[in-house]
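Okay, structure first, notes after.
Here the complex is missing one protein chain, while the rest keep their positions.
Entry: chain A
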Amino acid sequence: MQADERLALADDEQMAFEVPDVLVDRATHYCPGCHHGIAHRLVAEVLEEMGVVDDTICVASIGCSVFIYNYLAVDSVEAPHGRAPAVATGVKRGRTDKIVFTYQGDGDLASIGLAEVMHAANRGERITIVFVNNTVYGMTGGQMAPTTLIGQKTTTCPGGRCRDREGMPIRMAEIIAGLGGVAYSARASLDSVKNIRAAKKAVRKAFDVQQQGLGFGFVELLSGCPTNWRMDAVKANTRIREEMIPYFPLGVYKDVTEGEGVC
């Protein structure tokens, strides 16, 4: 490959950016500018930093991220249509020594699988959920999701989401933070370098609380879907900043290790 020569390091050079080994060296099927790639990398980096790659079981969900098992070299179970937290519950109770996480989108988690995630959180299952919120059903062609913003046009609300007809977008990080068994619930964004660094810390914390046996770890990552938003990737990032973050405020909503939380 042509790039290999350019990657050769001189004696006084070093890599300023390490790519985690657990992230499979393979082009993803995601659209240009899709933030799933960043989210995958953050999870991979955190698993490597914690040294738990060999002891991790991933529960994949439905949506574009269904193929996470092709991109992360960890053992995986596939549990489509929102049932990932229920399957993860079984996996964790069967193998309490393993780190178990699910990776779910907003159509999967906030709509089809709302009951599963709420009860898993309320029971305080020692699992981690990485929730990628891009305000649409991505894989199926951009239908309205529970998180679709007011006025946002999708294929199933071509005139824009209407508050009276479809209700307000659902804020999952706050809802999860209100449940009893939750040890950590936070929302971060993947739109800028600063936010990505903060997001990594949030992902790490969500895994840490599981490893320490404190309870349920939940992290919501605001991400872009340029294809279904009908805009280019740069504009999609601007939209996250200008439209999504004002409605979905970033921050930690519950953290039992700090001794305080929203609830």
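One rule holds in what follows: a residue touches a chain if its C-beta (ideal position, glycine included) is under 8 Å from a C-beta of that chain, and two chains touch if they have at least 3 such contacts; residues count from 1.
The rule we apply is simple: contacts and distances are computed from a predicted model.
Missing chain, UniProt name from the options "RNA polymerase sigma24 factor", "4Fe-4S dicluster domain-containing protein", "Branched-chain amino acid ABC transporter permease" or "Nitrite reductase": "4Fe-4S dicluster domain-containing protein". Residue A:T28 is the one among A:T28, A:T140 or A:Q211 that touches the chain not shown. Interface with the hidden chain, as seen from chain A, comprises residues 1-3, 6-7, 9, 12-17, 19, 23, 27-28, 30-38, 41, 192-193, 196-197, 226, 232-234, 237.
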